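Everything on this sheet refers to the single structure shown next.
Note that this is a trimmed complex: some chains were dropped, and none of the rest were shifted.
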Amino acid sequence: MASSPSFLLLAALLALVSWQAIASDPVRVNGFVCKNPMEVNADDFFKAAALDKPRVTNKVGSNVTLINVMQIAGLNTLGISIARIDYAPLGQNPPHTHPRATEILTVLEGTLYVGFVTSNLPAPARNKFFSKVLNKGDVFVFPVGLIHFQFNPNPHQPAVAIAALSSQNPGAITIANAVFGSDPPISDDVLAKAFQVEKNTIDWLQAQFWENNHN
Amino acid sequence: MASSPSFLLLAALLALVSWQAIASDPVRVNGFVCKNPMEVNADDFFKAAALDKPRVTNKVGSNVTLINVMQIAGLNTLGISIARIDYAPLGQNPPHTHPRATEILTVLEGTLYVGFVTSNLPAPARNKFFSKVLNKGDVFVFPVGLIHFQFNPNPHQPAVAIAALSSQNPGAITIANAVFGSDPPISDDVLAKAFQVEKNTIDWLQAQFWENNHN
Amino acid sequence: MASSPSFLLLAALLALVSWQAIASDPVRVNGFVCKNPMEVNADDFFKAAALDKPRVTNKVGSNVTLINVMQIAGLNTLGISIARIDYAPLGQNPPHTHPRATEILTVLEGTLYVGFVTSNLPAPARNKFFSKVLNKGDVFVFPVGLIHFQFNPNPHQPAVAIAALSSQNPGAITIANAVFGSDPPISDDVLAKAFQVEKNTIDWLQAQFWENNHN
Amino acid sequence: MASSPSFLLLAALLALVSWQAIASDPVRVNGFVCKNPMEVNADDFFKAAALDKPRVTNKVGSNVTLINVMQIAGLNTLGISIARIDYAPLGQNPPHTHPRATEILTVLEGTLYVGFVTSNLPAPARNKFFSKVLNKGDVFVFPVGLIHFQFNPNPHQPAVAIAALSSQNPGAITIANAVFGSDPPISDDVLAKAFQVEKNTIDWLQAQFWENNHN
């Protein structure tokens, strides 16, 4: 332990703020650059104007603004992040999973039709689909790793939700994009059999995603 | 494993829904009663009208509505909860800690002056106080176990925030109440020396909390 | 602690074997029925003839035999399970995720074309697809929660793999079945937009899965 | 993996000793500088004369000597630390919390009056205060994050305790200092309302802590 005691102690107090021991040698925890704790301040736990404004929605009618460890360095190791999600009328946050987090969501404005699908069940049971229409102030939970979505059924009004996730770096996998729009594409032989369709259907789907989709 | 395979498998799929094996023997995980997974449904992940309405604030001018595993049984083991906090004009969510969770907060309405205090530093350094004025859409993080508060500095307007916590059962300890209002009271000998005041000052503080405080 | 000391101590030694305190009151940890530790024996850590024989493959040409906590009660809390996977010629273990486990796989017989897709990247980047052809004795890793598959490209020979998962109850979500074959079905409005196709394409896909698919 | 196999393997064996790959690039885990494992030795798990002697107590009559990862580098990632606490006659280790650890304490000499306060309970219940008088050899537990203290009620004899904490870096927050002695001070508006006293009482308390307190 080459550092001076007080230097180390402040680091220890916060336990979430790592530091830069020597100017030429940035320290990282979980791969993220850390600061000298003597230079840590409230800004390391703060993001201004992060979630206040409606944002332009994408082609499926949603926009997820996630505040995680990449926006707030002080979140490192703390196991939580927060997001605002905007939904256009009839917009959706399409079926996706978070590989490393459970999500809890509440509606701020409008209405959402939400749901998740359970893991596989022994045949002949099918994966169960649990859904709910959420109004302002309702709360819903999407367990870690399960496929879920939110859809704004209102053709005229947008919707807004706040969601929290149980990781400082939850990740997201949009199913349609990951399956049909990856780079390079997954073999159409594989997908045709998996989705029980002709290969040219797969080819057409993949072409769609290559032309149109930038999640 | 006395249960039938399909019974067990559904339980396994969700991994968050425990179950009741026999009517007369309710099963618990983490001490919470669990349901037969065949009877699990969307309601186990849902709480209606949980966070939509302003609620009457308490004597220090705030009201925390926490949705945790006690409101949504499906949260068990998933490590997250969510809260709405209402602040009266000049109201505060007074200095407190969460013994088992980090908190991330965003302002929905109004303005909040927020802060937290670091752990002890080696003398002669003092505990550092990090604070920030938050406007709508700003995000702030309160690391696990640190003393923090939110205060609405506006004498005319209320404020509203959404906070998420990294536990399905984060706990909360309001410092003033725990120190001066516990049942039974902490010895005034101990508190007088700790707070560097006369015993009758402590006695007076404790009397205040016994008369007035029901957090 | 009502139990006798020696009773409790044996339980403690194993730390993985729970027990039945009273005949009429089966104890569970994680929801699984536990045994009196005085009755625990090697059979609680053993499964005979679990993974030795080729098994009949399903309609997409694979069969996963998973030995998890439901087959070996002693696995409870230990964070690991093991599987044998059989592949027919041109068969596949179709795109799926494990919501609670990373998988490590080695080929015992034949050849497998395997791959996984990363989480979403910032536009305009697409989800990356990493793939590899595996021969006997090769090892590949599928990180927790990511969509992955294995495909036997050989039209004449079957293939066999052993896979281990980092959970005693990893779960599995077959993407095609969960998206198009759930019970009840996900709204075709939602899926049509998510997959950028006409609703009748979705309806047709869902019908396929309702007629044919029992994963 | 640029390093030579044997270099990496030794690192792996210990799993707690990280190392310095190149002289100019010190490696850290959790932010602590690590050693070349070939140079690891018993001294990395050892601290001489750490807890043997009575130490001068502070102004509230105690002295905590904590041996954590900053004193013994080999503790990194291992989740434990140990302390000796000296108490003057009528001295106390004042109300404090450990944000990241449970504490277990045993008395070596003298008598201690100890206690902790539970988290908030639903109104009208108050935070419960659990206390006990401990004599030599008694053991008491202070659960993670809860406010607790130890007080030596004997006006003539000192006391000594050994405490262990469930983290290699538990942190400590002395309540009075953190609330009334932080740098900069917490607003007296906030504290006056929180503690139900006049602002000048807060000002006076804060002045006390600025003049006198160096924990």
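Residue numbering begins at 1 within each chain, and the chains themselves are lettered A, B, C and D in the order written.
Throughout what follows, a residue touches a chain if its C-beta (ideal position, glycine included) is under 8 Å from a C-beta of that chain, and two chains touch if they have at least 3 such contacts.
It should be emphasised that the depicted structure is a prediction, and the values quoted were computed from it without experimental measurement.
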item	value
Whole-complex copies, counting every chain including the 4 in place	6
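Definition applied: only the chains that are shown with their structure count from here on.
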item	value
Mean-CA-position distance for chain D and chain B (Å)	23
Distance between chain centroids, defined by C-alpha means - chain B, chain C (Å)	36
Shared-contact residues (touching 2 or more other chains) in chain D	99-100, 171
For the chain C and chain A complex, residues of the former touching the latter	60-61, 90, 92, 94-95, 97-100, 113, 115, 117, 119-120, 123-129, 143-147, 149, 151, 171-187, 189-191, 193-197, 205, 208-209, 212-215
Chain B-touching residues of chain A, taken from the complex the two chains share	5-6, 9-10, 12-16, 41-42, 45-53, 67, 71-72, 74-75, 78-82, 84, 102-104, 106, 108, 115-116, 118-122, 125, 130-132, 134-144, 162, 164-166
